[in-house]
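Got a structure for you, written out below as structure tokens; questions coming shortly.
The complex appears here without one of its protein chains, the remainder shown in place.
Naming follows writing order (A and B), and every chain is counted from residue 1.
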Amino acid sequence: MSPTALVVADPRSPVGIRTTLEALGAARALLDRSGGGKVALALLGHGLGDVPEAAKRWGADQVLVLDDPRLAIFRSETYAWGAEGLVKRLAPPVVVLLPGSTMGRELVGRLSARLGGGGTSEALELELEETRGLRVRRPLFGGKASETLSLPFPAVASLRPNAFAPSEASAAAPVEAVELPKAGPAGPGAELLERSPVPVSDTPPLTQAPVVVSGGRGLRGPENWPLLEDLARALGAGLGASRAVVDAGWRPAAEQVGQTGASVSPQLYVAVGISGAIQHLVGMSSSRCIVAINTDPSAPIFKVADYGVVGDALVLLPPLTEAIRRARAGAGP
Amino acid sequence: MEAVVCIKPVPEADSRLRVAASGVTYDPEGVRYTLNSTYDEAALEEALRLKEAGAFEKVRVVSVGPPRAEEGLRYALAMGGDEGLLVETRPDDLLDPGFTAAVLAEAVRSLPHDLVLVGRRAGDDEAGVVGSALGEHLGIPSFAFVTGLTVSGGGSPLKVRRFTEAGEELLSVPPPVVISLLKGAQDPRTPTLPNILKARRKPLLREPWTEVLSRHPGAPVRAPAMRFELPPPRTGAHLVDYQSPAEAAEKLVKLLREEAKVL
Partner (left out) sequence: MPISFDLTPEQRELQGLASKFAREEMAPRAAECDRTGRFPEEVYRKAWELGLMNLNVPVEYGGSGLPLLDQCLITEELASACGGMTTSILANCLALQPINLGGSPEQRERFLKPFCADYRLASFALTEPGGGSDAGALKTRAVREGDSYVLTGQKCFITNAPQASLYTVFATVDPEKKHAGITAFVVPRDTPGVSLGREEDKLGQRASSTATVTFERAKVPRENRLGEEGEGFKLAMATLDSTRTPIGALAVGIARAALDHASRYALQRTSFGVPIAQHQAIATKIGSMVQELEASRLLTWLSAWMVDQGKRATLESSVAKCFASDAAMRICDEAIQIFGGYGYMRDYPVEKLLRDAKLCQIYEGANEIQRLVISREYLRRFS
């Protein structure tokens, strides 16, 4: 009994496409580990144009296209209705994987409630349980813990962005246009009044930032902060500082991380040129992943860090920023 | 029009977590709960501001949870909610979001609900699943990642501004609707001491969840956690070996991406 995986694509934006490819990659890897199965890609929308033509090379075995005026804007109601129709066409048991975009994360609740199976979001690891369903490991408490769930079929999971390798380009898969039934969710539901480009956001506030990059005396002077700011921009990170550099007047007090400053627990904390006085450690040691860059291999920061690079921050920062930019652009090492 | 805000008390962000003896959740011993997760507080603040602007006559607050969730509801009433409803579970009931949504739907159905507001996600499981699942069970539209909300009242359509990766969208949506706020009004109010004392006299109804769920068509699927894990204790940094700065950068990025999965 080999299961079928259905990936609902989010072709609306580059992030949507990247996370869709990750979902396709995850679906393929999942099925391959348990003896194979078919991966179907669902394209929902209206006026999809050349999207199906491109999508057939994204790595699915089959592309199902629902092009319908009722799907012109994303509404969880109509999309769940459409996706449900597709699930019913596929050979059970069915696993639905959704991209980690806003669309996927919104759809998971509605679709799983509609299908009557299990559903969850932010999947980090997936595994099929032969008869029961889909086993999903997902983070809790900002990554400070994780839980494993067993979702009965038909299982729906949206994936955490960057947790799965994207699928690779494939030979063209067959594309099938599917008609939606005439009767569907009642009423217009919503009317789109306007759409505006994504506003450029500033760096997130320190205590909420998912990534924090902090600098200390190892940067040798305030004039070197642009190097740190470049790294922060590449990571979409908030900017922090050690007490020493705040006291020295290199950085404003608002950036101070530690006992007398802000307490942070981001997904990723990068301590650059910070030795790691207790004062600093109590403000950041609950971060999920800590990276330290310091010239002194015996610096206490390396005791709490997960990864360390011993060396001069001024030399290491530019190539690191560059490597992260490349990784984030999807062309990483 | 009347609004319902759904809240969930969760452990404080700086809580020290330990695995419970059952192995499927955390040990509540010594965990301090915030009365509401930050996102729920923002949702309630948004509802209260809309009420103060004349959009709603009443704002009710609902929670599905163990008896201690009452404190969260009292806090919500002290902030300015008019009435509370606690759908009470046993302290050791494990609720997954899908199941919570089914129970919550029946609770919300029993109340006037032109607008149902939920926070972006709970501070513990961070699932963000309840909003649209609630919409499905109630058979009404739902919108998530909402950044702004205008309600003119009198049953006229709501203006909903939402985030998408392709840009911000402004939608016109007729009530009733479930709205999951990406961020609500900034800076939720802190209840004043006199309002805390007054909130004691506001109505707070309690119903056992079994009773509420008995009104639900069919039995919703339950998918509680099978395992709860903490990352292994830190044993010192994995130091990257390198010949050149470029190599150090490549190796570090690879580790962050493939091993730590934080990029």
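Observations on the model:
Definition applied: contacts are C-beta pairs under 8 Å (C-beta built on N, C-alpha and C of every residue); 3 or more make two chains touch, one makes a residue touch a chain.
As the structure is a prediction and not an experimental result, all values here were calculated from the model.
The omitted chain makes contact with just one of the residues A:13, A:62, A:148 or A:259: A:259. Interface note for the absent chain: among B:110, B:156, B:192 or B:210, the touching residue is B:192. Checked against the full complex, the one of B:200, B:215 or B:234 touching the unshown chain is B:200.
Residues of chain A in contact with the chain left out of this view: 243, 259-260, 278-279, 281-282.
Within the complete assembly, residues 35, 70-71, 74-75, 78, 190-197, 200 of chain B touch the chain that is not shown.
In this text, only the chains that are shown with their structure count from here on.
Across the interface of their complex, chain A is touched by residues 11, 13-15, 17, 24-26, 96-98, 101-102, 123-137, 141-145, 157, 159-160, 163-174, 180, 218, 220-221, 223-231, 234, 236-240, 242, 245-246, 248-250, 252-257, 260-263 of chain B. Looking at the complex, you find that chain A touches chain B at residues 10, 12-16, 73-77, 80, 101-103, 105-110, 112-114, 116-122, 124, 135, 138-152, 162-163, 187, 189-199, 211, 263, 265, 267-268, 286, 288-292, 297, 302-311, 315-316, 318-320, 322-324, 327-328, 332-333.
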